[in-house]
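The next block holds one structure in the form of structure tokens; read it before the comments.
Note that one protein chain is taken out, while the other chains of the complex remain in position.
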Amino acid sequence: MDWFPLYNSIRIAAVSTVLVFFLGVFAAQAIARAPRLVKGVLDVVLTLPLVLPPTVVGWLLLLALGPRRPLGSWFLEAFGLRLAMTWQSGVFAAVAVSFPLMYRTARGAFESFDQTLAQAGRTLGLSNFYIFWRVQMPVCRQGILAGTVLAFARALGEYGATSMLAGYTPGRTATVSTTVYQLWRTGQDALAFRWVLVNLGISAAVLLAVNLLERKEGRSWP
Amino acid sequence: MKRGWILILTLALSLTACGGSKNSGAELTVFAAASLQETLTEIGENYQREHPGVTLVFNFDSSGTLKTQIEEGADCDIFISAGQKQMNQLDAAAASAVNADAPDETAEDSLNFIASNTRFNLLENKVALVVPEGNPAGIQNFGGLKTALEAGDVLLAMGNEDVPVGQYTQKIFAYFGLDEAALNAAGVLTYGSNVKEVTTQVSEGTVDCGIIYGTDAFSAGLTVVDTATAEMCGQVIYPAAALKNSKSPEEAQAFLDYLRTPAAGAVLEAVGFTPLG
Partner (left out) sequence: MALTARIQKRYGDFLLDVDFTAEDGAALALLGASGCGKSATLKCVAGIDRPDRGRIALDGRVLFDSAAGVNLPPQQRRVGFLFQSYALFPHMTVERNVAVCLGRMDKRRRRERTAELLALLHLEDQADLYPRQLSGGQQQRAALARILAAKPGVLLLDEPFSALDGFLKWQLEQELREVLERFPGPAVWVSHDRGEVYRNCSRVCVLEDGKSAPAASMAELMANPGTVAAARLSGCKNFAPVRPGPAPGLVEVPAWGLVLRAPWREGAAALGLRADRVRPEEAGAVNAFPCQVVRVTEDVSSVFAALRPEAASPGAPPLWMELAKGAWAALPDRERLWAAVRPEDLMLLK
């Protein structure tokens, strides 16, 4: 069995989750403090990838990152980097579809964060940076962790946008999801099912790890 | 509060009731290959205008998916496939006489869904080699594609073997003596989930070329640099047939007959299909 799809899926999901974590958390914090109208509009825009069919999301990404489009052509000229049809394109796709999950979960967690803790921190002389990372984030740990897990799971299972943006090139851009689809479509059900089990195995391992993390009482944020 | 809920429930129920009520007349469900969406929708509108008692409901998807849906018991009156293979798999009477190119699947796989006496070849399509605007990789024809693939210089987008156009592509590979596994190992192929993906990737230029139907190329406005001959991949025939357990066999036959008229033929020709008798 060619294990490339597993390796590829994990690296894409891992990179994407790290990016989405920071993007989601920053966006949630920034937008929580925005005026109501701005907040409403941004909420809709940033949640859009969740509502759109993933293939459409992939197509929209292509309109931005394709070699004929402003961003894509600039990257090509400036760095000689192709943004589509590479495994990194899978990261773009995964980030686009999993970002809303992280963002909304983090926003929910932050909205229910007791602001007097932050106010107390400020009067004690703690910097806003310290308060955000060492008080707000640990206190909101449950929500942030939930959002991260959701984002990772979504990234791992991402198919439609990845297929459009990164294509299915065995050994180069194939992920577990696109591989399962192609195997199933060409009648190799047994092999496809084996990959499904692999996917389940990874998800189970991640969820188990997260549960163990949560069980540790009073662990402060690294 | 309680009144509000009763109101909402009543509205919901009446809406579903609305959906169900129909004036006397048949409803035909047509499962058709995705590449026929544009043309069949137009033909359907024309037909319904001339036959007000009939309502046409279309389900467009890849032939493989439609075949699976029918196998799983979907309610369907007419099936139009983009390849003989999928039709054969549903036709108990499928034999080499009926279909021009019987692919690997034998009649063992087939189940008894198609009313074999209604089956006929509806039209012919062409397999086309398309490139992005400006043809960055300079592919001129299938021969040139072969060279480029062997050199590892290009990225070709194609359908997988579950879709008819993917099977035709495989035939073209075989014709040119290309080993698909070797091409995969070299990373020069990318398989799309559907035609839309392939056409988008070609028009955005993320791949150097693609192999799709001539009609898809026309609809997507892509530049065709070469068309496959019957030698390379055989004829691309779309068969059509009525389903055995159709609830409106007469109306189904009437529509199938209409598809063979010049009026329908004109619509098909306009996008590049070749209507057959």
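Chains: A and B, in written order; residue numbering restarts at 1 for each.
We take it that contacts are C-beta pairs under 8 Å (C-beta built on N, C-alpha and C of every residue); 3 or more make two chains touch, one makes a residue touch a chain.
Just so we're clear, the structure is a prediction, and the values are computed from it rather than from any experiment.
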{"item": "For the chain not depicted, the shown chains it touches", "value": "A"}
{"item": "Which residue of A:A13, A:A28, A:V95 or A:V139 touches the chain not shown here", "value": "A:V139"}
{"item": "Sole residue of A:L81, A:A120 or A:L213 that reaches the chain not shown, by the stated touch rule", "value": "A:A120"}
{"item": "Hidden partner chain, residues of chain A it touches", "value": "114, 116-117, 119-128, 135, 138-139, 141, 218, 220"}
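Just so we're on the same page, only the chains that are shown with their structure count from here on.
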{"item": "Footprint of chain B on chain A - complex, ascending", "value": "55, 59, 62-63, 66-69, 82, 84-85, 160, 163-165, 167-173, 178, 181-182, 185-187"}
{"item": "Chain A-touching residues of chain B, taken from the complex the two chains share", "value": "64, 132-133, 155, 157, 160-163, 184-185, 187, 189-193, 196-197, 200-201, 204-207"}
